[in-house]
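After the structure tokens below, expect a handful of questions from me.
A single protein chain has been omitted from the complex, and every remaining protein chain is retained in its original position.
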Amino acid sequence: DLLQEMDIAFLPKSVGGAWFTRMYEGGIEVYAAESGSTSFQSGPSAGDAAAQNRCVQDAVAGGVEVIAVCPFSPEQIDADLGKAREDGIIVISNEGSTLVNIDYDIEAFKNADFGAMAADKMAQGMGEEGEIIVFVGSLASTAHVGWAQAIVDRMTEAYPNIAVANEGGVFIETGNNAANSYEKAKEALKAYPNAKACFCPSSTDTPSIALAIQEAGLTNQITYVAVGLPNATRTYIEDGSIDVLMSWDPGEVAQAMCRAAAAVKTGRELKTGDDLGVFGFNSIIVEDKVITGTEWRMITAENVGEYNY
Amino acid sequence: MKTTTKRLLRRIDRKTVQLLLLAVVLFVVMIILKGDKFLRAKNIESMLFQLVEPGLFAMCIGLAYLSKGIDLSVVTIANLVGVVNGIMLRTCLAPDGSNVGMLLALCVVIAVGVGLTCGIINAFFISNIGIFPILVTLGTQNLFMGIAMMLTQGRAEGNFPQPLMDFGNAMVGPIPLLTLLFLLLYALMCVVVHRTPYGRKLQWMGSNSKVTWYTGINNRRITYVTYILSGLLAALAGLVIMARTNSAKADYGSTYVFQALLTCVLAGISPLGGTGKYYNLILSIITIQITSTGFNLLRISPLIRDSIFGILLVLSIFIDYVSQTQRTRRLNRAAIRQLQQAGEKEAVE
Amino acid sequence: MKTNVRRIALKSEVLSLLLIVLLCIAFSIANPAFFHIINILDLLKVCSYPTIFACGVMIVLISGGLDMSFMWIGMFSAYSTSKMLSLLQVGQGIVMPLPVIFAISTCIGALLGSFNALLVSKFRLPVFIATLSSANIFMGVMFQFIGSEYIFPAQMPVRMIEFSKTLLFTTQSADGTPVGLHASVLVAAGVCLVVHFIMRYTLVGRSVYCIGGDEAAAERVGFSRTRTRLFIFMLAGAIAGLAGIVGVSNIQVANPYDFQNRELTVTAAVVIGGTRITGGSGSVIGVVLGVILTNIISQNLVLIGVQPEYSKFVFGILVLFAATVQGLQTKLRNRK
Partner (left out) sequence: MAEHILELRNISKAFSGNRVLNNVDLIIDPGEIVCLCGENGSGKSTLIKIISGVYTFDAGEVTINGRCYHRLSARQSIAEGIQVIYQDFSVFTNLSVAENIAMNYRVHNKKRFISDRFNRELARSALAQTGVDLPLDAMVEQLSVAEKQIVAISRAICQDVRLIIMDEPTTAITQKEIEKLFEIIRGLKRKGIAVMFVSHKLDEVMAICDRIVIIRNGVMVVDSQAQDFPREKLVFFMTGKEIEEEGFHYAGEETEAKPLLQVEGLSLAGAFTDVSFSVRPGEILAVTGQLGSGRTELAESLFGLRPATSGTIYIDGVETPIRSCRDALDNRIAYLPEDRLSEGLMLRRSLGDNFSSAVIDKLTNRLGLVSEKRVEELSVRWMTDLKMSPKHYTTLASDFSGGNQQRIVLGKWLASEPRIFVLNCPTVGVDVKSKSEIHAIIRDLAAQGLAIVLMSDDVGEIMASSNRVLIMQGGRVVFENDTEKVSESELNDRIIGAYREEAVK
């Protein structure tokens, strides 16, 4: 009953990139094919809250049943999502747990758990002491900042000998842009020569930071834990520039979004422990409007061959 | 009777006709392709809402263009206004909301202050130091955004008081209040540009600053007024963004700058200064809005949608070119014919 | 003697050089690591492809126009080349040699440049407007008909990956990693030399200055407007195509969005390097200095301890500062 025929608008932060393309093609379209729904995607080519808002407004005005949205800047899209809800449109978000005007928000997992796991992996790799560099794709991204903050919290809590390199400052923003993140990473690696580990939550930026580490000859010195897609980072995982890739299939998350929307449409209330029928969401946690999955994949040189997305 | 129509026709700009035609054609095409959705009250309302922000920015850039300058800093001025106001509201708002009215008034004051200051900074570097506007505003764009970043550490300010939201979403009949205010402001700016001494001088300075200098017109003052007006309009856009999105952030609307540049060019306002009619701006804003919403409704791939500006521009340029060459060719042919006739007559005599 | 000193002091290249020296001193006081050889080499690498882009921008700027399309030309050429070759490589196992890859991208760039030339010389559009619209069109065409997804290291043409790993004059650093001059720096230097030669010592190069100085006068001397424009935009396009492929090789990923919104930064560098924004004057040396100057500023803020959220602010201040110094210098020069 989680397969309903609906008209779905998928509104990513930006169109075209590997991540959101996977979400749409490997998730929304898959669901649409299974359920007989119609779907389209619409979004800016550059990450910009204003441009995304306009896509929301057009989708609302044109009339759709479901909006599946990955907000670029949650605070700034909320008002427009409110209008969608007033119109009776079902709104499901991803990585937008702070949103108010939604039916459900889908999170692949708990930010704190995810961050803690990343912190553990980093600590393990660096012998539980030294400095770490924490990047974020954009300071505006709740998820990125959430994970980064969770790492810091976990470090202060469990690993007193580990410190964040750019003390006192905020996380280093890499801009969700490969060229920019490459330059930023190079700069950061030089500025903090004592760094022993780093973390990157932006799938766009993960490979180019890996390249910067590799070129600086730090492949073995630095424990690099990152978020990304295995296909995009395969070479770096294999040569050890990326030590641990924390990954989940965006397509599966998108499918979970559609299924949650179907539940709303049929009037079924989702409860903790329900099964959405997608990997990672077989036993969901529901808190208020936030649906959290439970699993992600830890990809290393050993198991990278098993994944293809 | 006939002469008055003729005179009226003479005063209508060619660009106006072209843009009107373009807008009407696009409108009709949309109705044919997707009339049910396009004509929905909801959609029209949404379009009216949407054109306010880019419209305001286009108004800023249009002014700068007329003066043979450019103002790349407008969007960051708007965000700076939003951020400063956001911080002010966050810190000053009483828990019971008793001082909302005063604070909202203060928001306006802050907006005016920020817009004025930013405009003066731009004008100072352009006029007193003599740097090219594009360089100056590129610098101040970074500067203003940097200040907003420093104030917020890149985070969004949000959760503004309800009256502001109500204002942002209010309707006057079928028309959003903000759109109505925007149109009024636009009409006012048209009057300023086309009918006040300042507006005339602005266009003259844009077309030839040396001549205005030799005419005793104070170029420096015109430059100041222009960039201050631009800053103030941008500051208003900042308030609009606050009211519409219930938030403010240092990097909101980075795509607006290019959109505004293109809107002005489509309206025939040349970045090379002096030429173009400010009143055409609204037509260009509407044309772009119809196209952008239309493409969304038609579910045309978002990937190609970004190039609509380019396509519209090249289209309008092409129409311009063809009509121009046709006209010249026709006139030349007529002149030659006249010449030959005159020759024949002489021969007869 | 005195006038000579004055003349040299008023050259914009000298000024950029002076600013660079000042900045270097300031930065190395803030963090001695600034002058580390690795940092210098990295700076050169990071500057390599922007410098190539900047050469193209300079040519168009000298001819009297602001080019807004070069980044998209670069991306279009580099992306379509990488994509095509990646398909060939994955599907057919064909591995193209590096010069061919560069040549393909360069040719695509030149072709796109000729579209600009058409708009400017046939429709007589100001360069700024023409390139603003063509940039939009290139972007749409690329996304729709060529692709918009990333091409990742594993799919990239292997010769490009190899190129990105090529270091010259390598030595070992203290911890055993190879240190050297990146090959892309050599490409950039080559482009600079060629462009310098063309602009300084060939008739067609001088015709660019003529057109930028006075278009009507250039025509009266006998330069063909159409042909010169075609030359300008094809050369600038070709350079952008080359810059794009070098840039993409450097980071081993072809991401079609990467160069977005960088036009103005590069243009600012070119203008700071002394190219007159109204056309007719500019030199490659100045452009190189301008690019290095802006990159020193933007690439080393973290190094000297400026927090990331201050970087925009500092960059803005420095652009205004450099421009102010130049503005005052121009005033002095005009006063004679």
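By letter and in written order, the chains are A, B and C; residue numbering begins at 1 in each of them.
Convention: contacts are C-beta pairs under 8 Å (C-beta built on N, C-alpha and C of every residue); 3 or more make two chains touch, one makes a residue touch a chain.
None of the values given here were measured: they were computed from a predicted structure.
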item	value
Contact list for the unshown chain, restricted to visible chains	B, C
Hidden partner interface residues of chain C, rising order	200-206, 209-210, 212-214, 216-224, 276, 279-281, 336
Residues in chain B touching the chain absent from view	10-11, 191, 195-197, 199-201, 203-204, 207-208, 210-218, 274-275, 327-328, 331-332, 334-336, 338-339, 342-343
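Basically, only the chains that are shown with their structure count from here on.
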item	value
Centre distance in Å when chain A and chain C are each reduced to the mean of their C-alpha atoms	34
Chain centre separation (chain A, chain B; CA means) in Å	36
Where chain C touches two or more other chains, by residue	139, 143, 148, 261, 309
Chain B: positions in contact with at least two other chains	153-154, 254, 303, 306
Complex interface listing, chain B residues touching chain A	37, 40, 42-43, 45-47, 49-50, 53, 153-158, 165, 168, 241, 244-247, 249, 251-256, 292-293, 296-297, 299, 302-303, 306
Complex contacts: residues of chain A adjacent to chain C	14-18, 21, 45-46, 139, 166, 168-173, 177-180, 182-184, 186-188, 190-191, 193, 204, 207-208, 211, 216-218, 221, 231-236
Touching residues (chain side chain C, partner chain A) in the complex	31, 33, 36, 38-39, 42, 46, 139, 143, 148-150, 152-154, 164, 173, 175-178, 247, 250-253, 255-261, 299-303, 305, 307-309
